[in-house]
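Every protein chain of the complex appears in place save one, which is left out.
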Amino acid sequence: MAKNTTDKVRNGRATPTSRPSDSLTKDTLLEMYWKMLLSRRVDERAWMIHRQGKIVFHISAIGQEAIQVAAAYTIHLGVDYIVPYYRDLALVLCAGVTPEDFMISLYGKEGELSSLARQMPSHFGAKPFNIVSTSAPVATQVVHAAGMAFAIKYRIQNELQDPNDRTQPRLAVTSLGEGSTSQGEWHEAMNWAGVHQLPFICIVQNNHYAISVPVDKQMAVPNVADRAAAYGVEGIIVDGNDVLACYDVMHYAVQKAYRGDGPTLIEAKTYRMTPHSSDDDDRTYRERSEVDAWRDKDPLLRLANHLKAQGLLTDAVIEGYDKRARKIVDEAQRAAEERPYPPGESAIAPVYAEAN
Amino acid sequence: MAKNTTDKVRNGRATPTSRPSDSLTKDTLLEMYWKMLLSRRVDERAWMIHRQGKIVFHISAIGQEAIQVAAAYTIHLGVDYIVPYYRDLALVLCAGVTPEDFMISLYGKEGELSSLARQMPSHFGAKPFNIVSTSAPVATQVVHAAGMAFAIKYRIQNELQDPNDRTQPRLAVTSLGEGSTSQGEWHEAMNWAGVHQLPFICIVQNNHYAISVPVDKQMAVPNVADRAAAYGVEGIIVDGNDVLACYDVMHYAVQKAYRGDGPTLIEAKTYRMTPHSSDDDDRTYRERSEVDAWRDKDPLLRLANHLKAQGLLTDAVIEGYDKRARKIVDEAQRAAEERPYPPGESAIAPVYAEAN
Amino acid sequence: MAQMNLLEAIRQGMDEEMEHDPRVFITGEDVGPRGGVFRVTQGLFEKYGPTRIIDSPLAELSIVGVGIGAALADLRPICEIQFADFIHPAMNQIMNEAARMYYRSGGTWTVPMVIRAPYGGGVGGGLYHSQSVEAFFAHTPGLKVIIPSTPYDAKGLIKSAIRDPNPVLFFETKKGYRLIKGDVPEGEYTVPIGEARVAREGSDLTVYSYGMMAHYAMQAAERVSQTDGIEAEVVDLRTLLPLDTKTVLESFKKTGKALIVHEDNLTMGFGAEIAAILASDGFEYMDAPIQRLCAPDIPGVPFSHPMQDYFMLNPTKIADAIRDLAAY
Partner (left out) sequence: MAQMNLLEAIRQGMDEEMEHDPRVFITGEDVGPRGGVFRVTQGLFEKYGPTRIIDSPLAELSIVGVGIGAALADLRPICEIQFADFIHPAMNQIMNEAARMYYRSGGTWTVPMVIRAPYGGGVGGGLYHSQSVEAFFAHTPGLKVIIPSTPYDAKGLIKSAIRDPNPVLFFETKKGYRLIKGDVPEGEYTVPIGEARVAREGSDLTVYSYGMMAHYAMQAAERVSQTDGIEAEVVDLRTLLPLDTKTVLESFKKTGKALIVHEDNLTMGFGAEIAAILASDGFEYMDAPIQRLCAPDIPGVPFSHPMQDYFMLNPTKIADAIRDLAAY
């Protein structure tokens, strides 16, 4: 029987005295910063080319990169199952998707990685990296993640997999927005994870809005993490704009999953610094002052300031990073633009897999 | 914002010092006993005529009558919305359905109250008593109950209804089994009830099994009531075989709803003393010793013993009740048997309501 | 008479019904201050306030299920599903509950509600913002299914839908929201549910269609009339369930040739039912194979625009099919 852990809900860092993030090397910290920065720059470029009328749609991760990069640095990338949602740009960029891949998806060009340009951008997916294909109906992926975590437990229980074999997936991590936890799909997935105590991590990126609908019209509790106890799942709240705090809780949840000690829900409190998508106009439903206030909590800035305070980063280095990012993004955009569109007829592709 | 009331979960009686049930008169207490007894006898007869091959299906309330009768005696019958499930025989018998109505439904005879014999028995419904028509897919009705409670709040807010007008519905009460809370439908209904703080009562009749599946394969928490907090709904646990304890918590929840103070989940811990239905064989999944142990906690016996101890009931009176019940049930059965079947062609009835 | 687009006509119809009946309310995702992601409910929150224009949780089954409950309790809910692609979580409530309530209760409990959803492709929406889902509901007795193709019909039909005592699915071509314009009378009128409309008279063949494709079919019919002298009759079905089989058959009796056009995929799309009816009740008038011009049987409209264009029907493809059939 699972433990009820409402009272264990953590604020901020998992273990105040000795934190997993303490042992991150300078190189790793700078790499994490770099990944956040790169994602941000790719994302900003997407907004720009949308304004230029070059692409028809973009949906953004800006403001939510911290928990995503933290997730990437705590799981076994390329091996563990990643079941993302449309805002997980930073996560998938860490996992092996390239800026060029993403640009190609924005333009809907031939050979697009996730779907051969059949899907809208940000419907991530990459079989080689064990990133599951994303759809649009929210929360459906959480059930898949539970099923994949179930498969891990199944293989271990039925002796098809050695629990300590690190070449095999040992957990499934998924994410979704806070609004999407209103779906029955989320309830049922969490329940399976709880009943079977699966190696499953559900990251709720609570950015306080589901398009225009604020969280208090979505649920009558202050925290999504409060809901975890209903499933016998541990719920943890973390400052989603503090990448090191995110690293700590993710590290905790990942190690727990690897040990076979069950599922975790991580609620990363964060903010979507952009409109919902390029189709949205957020001025109809939120005050500019609120948006501005959150700009000060920008996770990228925060990490930069932290690393600078620690003497690990300088403005010159940042400038170098920015230059490098610009180059990568320029090249990615150019490559995507130069690439042909898929021929119209390629729409008619096999609907069924062949037996092999 | 709703209150989080995990810590307020009550065991047994709502207010230990002064209990609402203390003010029940002897007449009312005996009436409640009578209703439980009558439901039991009707139910037993259904099993008997099923064994005789006279009917094809029965699903039973035996063992679960206490919370149902308690609900009936605390709400405004015939006015408040009742959204029952298939085990609510005792509840609907209190609300205006007669043993004869029920017998007719068992036999599928002409003019059957709930559906004109289109539905299986125990798919309750009676418009004149504001009992909503029941389907079979579990938990769907909980969403309807939330919608009906929403309609009450809507009418009050939009000045279509005086909140103190007792001729109008002032709450919606629904019930379901503990297993059915695994459905996404239940999650979403509870969430609406919480977000809008609706005059809504969800009675979970936790009889520990969903057909053969025990509750620990259904959920990873010991109590369904523990799940209420996830919705900003107060959750209360009650001994579902103690009709007076049930009365107390129902009274509390009903008065709260009438005051506009929001929704309540009541988990009545009880036991299904029969197989799931006449199609079931419960020996494949539960020990006889367990069934026997619960027989000693039979809510009908318990109330009888209590009333006898209080000097309100004697064996002679019980015998009289039993005789009266037998007569009613005999007559109901006879009336149902004598009644014709609906003609085959009556299957083809209007599928659409006409505008009026 | 005012010229307006499809979206404005729907909004005006709802607005009038809300004015006239205080039991009518709207719920769905972002229908409030945001005015809906397509702006169909724009201005209504300001006019009717948060007690009648209710932003729902992100949860379609309960948007519909709560709507059913409210309808049972004698309100008149209009439930907006943000995209037809997201109606699937609510299918249990729609098919097992709303559709069956009246019959299963022996005609005592009614579910007077409207479920609105934008449908269809051609807007860069990919697999999950382009779906046509009408066929599922057209197979479900107890539901009514409406797909208007003109602003006039849209206003008249949304008003009828709101007043109807049954659950009505009301699908709106998102591609046509602003593209399709037309005259709409001020104030009160309704268009009856269950009546098809002969949008264009013709003698050579009949094109059966609805929604955006009916709009395109009209363009195609005009074109072939001018270029080839082919006179196609165009039947805009407007209501799929209950279907106006009388109008469907009458036109066929006249022309003997049928081209059925929809943007939903071919197999088991609504065209199958039209074809089946013609092949039984119209047998003696059949002068040619019944043709269906539909989307291919793949799982959705691809995102990338060449593939989207390839997938989608348009007036040119319809005109070609008309010519082929006329030449048979």
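Labels A, B and C are assigned to the chains in the order they are written; within every chain, residues are numbered from 1.
Here, contacts are C-beta pairs under 8 Å (C-beta built on N, C-alpha and C of every residue); 3 or more make two chains touch, one makes a residue touch a chain.
Keep in mind that this is a model prediction, so the values were computed, not measured.
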Contact list for the unshown chain, restricted to visible chains: A, B, C
Chain not shown: contacting residue from A:39, A:115 or A:241: A:115
With the full complex in mind, choose from B:87, B:118 or B:269 the residue touching the hidden chain. B:118
Have a look at A:68, A:140, A:180 or A:333 and name the one touching the chain we're not showing. A:140
Could you pull out which residues of chain A are in touch with the chain that's been left out? 81, 83, 112, 114-116, 118-119, 123, 125, 127, 132-133, 135, 137, 140, 143-152, 154-155, 157-158, 160, 169, 172, 184-185, 188-189, 191-192, 195, 349-356
Touching the missing chain, which residues of chain B? 56-57, 108-109, 112, 115, 117-121, 123, 135-138, 179-180, 182-185, 210-213, 217-219, 279-280, 284-285, 341-349, 351
Chain C residues touching the chain left out here are 61, 85, 88-89, 91-92, 95-96, 99-100, 103-104, 127-128, 135-136, 138-142, 241, 243, 265, 267-273, 275-276, 278-281, 283-284, 286, 288-292, 297-300
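Note that only the chains that are shown with their structure count from here on.
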Based on the averaged CA atom positions, which chain is farthest from chain C? B
Rounded to the nearest Å, the gap separating the Cα centres of chain B and chain C is 41
Taking each chain's centre as the mean of its CA atoms, how far is chain A from chain C in angstrom? 37
What whole-Å value do you get for the distance between chain A and chain B if each is reduced to the mean of its CA atoms? 44
For chain C, residue numbers touching 2 or more other chains are 57, 59, 61-62, 89
Do you know which chain B residues sit against two or more other chains? 184-185, 188, 191, 195
